[in-house]
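Removed: one protein chain of the complex. Kept in place: all other protein chains.
This part shows chain A:
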Amino acid sequence: MRMLLIFVLAIMSSCLAAQPNCNVYMYNGDELKYKACRALEKTRGHYQFSRAYQEALDEVLAIDSTFAYAYRVKSTAYLKSGDFITWKKLMDKAVKYDPEEELFYRASCRYQFFRDYAGAIEDIELLDSLVDYDIGYSQNGDYHLNIIKALSYKAIGKLNESLQLFERQLSDSMYSVGIYDYLHLGVLYLEMGKFSLALRALKQQALENDIAENRYYMALVYKALRDEKRYMENIKLAKEKYENGVKMFDPYVEKMDQIFLTDIIDAMKTEGF
């Protein structure tokens, strides 16, 4: 019973954390923002894509056109429908009015939804220059923003810069490792031809979150090292995990370094030992 209560409280607190605390605005003497914040109540129960939700947010923004949070939540439906033009206009306003609170969202969505690597790097560096605390995680919680920056550098071909960022972040004793961090690091080492370091990272990933992807890339490393026995073990394990749904997943987009069953089957067909 106690555990259930803790669980319910934890869920409730995470839901509450998603919405701003309106009383903070009142405490700071910003009555307009307080009023706008309270008007967010009208969005409750409406789907973020719906007319009612969007109209309620227009009412909120009519009260206070500088309420950054309202622009962000309004932008989400456009993001998920792939309307990058409207999404960016709304997020630019959110960032304009509260860069410290909103840059994390614009940065991580630029990376995740549009593979806008240069834009993500720019936003993360701007955020870093504005705050003196940890810049935090992506909007879906999968990555620390410094890891997104590292992945973005990798995507634009700056592998050494990417590696430096990975190593710096992962050596921080206060850092809580992300669910795919060591997988990406392992793939980066593999792409750089550093096979023993790649294996070390992918084995670490297996300890953190053993998924089809890290077994697939381990198999590729063993193939490069001409170790056929371990190659076969890992490629079979990758297939097994993939078929059981133990793999990278994002309900909206394909992730970096994500694999598909065809990748595994093609690798199994390949001869080369």
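Please note the rule applied: contacts are C-beta pairs under 8 Å (C-beta built on N, C-alpha and C of every residue); 3 or more make two chains touch, one makes a residue touch a chain; residues count from 1.
Rule of thumb we're sticking to: contacts and distances are computed from a predicted model.
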When one chain of this assembly is omitted, its UniProt record names it as which of these: "Sporulation and spore germination", "Dissimilatory sulfite reductase D family protein", "Gas vesicle protein" or "TonB C-terminal domain-containing protein"? "TonB C-terminal domain-containing protein"
For a quick check of understanding: of A:65, A:81 or A:160, which residue touches the chain that isn't displayed? A:81
For review purposes, identify every residue of chain A that touches the missing chain, sorted by number. 47, 49-51, 54-55, 77-78, 80-85, 88-89, 113-116, 249-254, 260-263
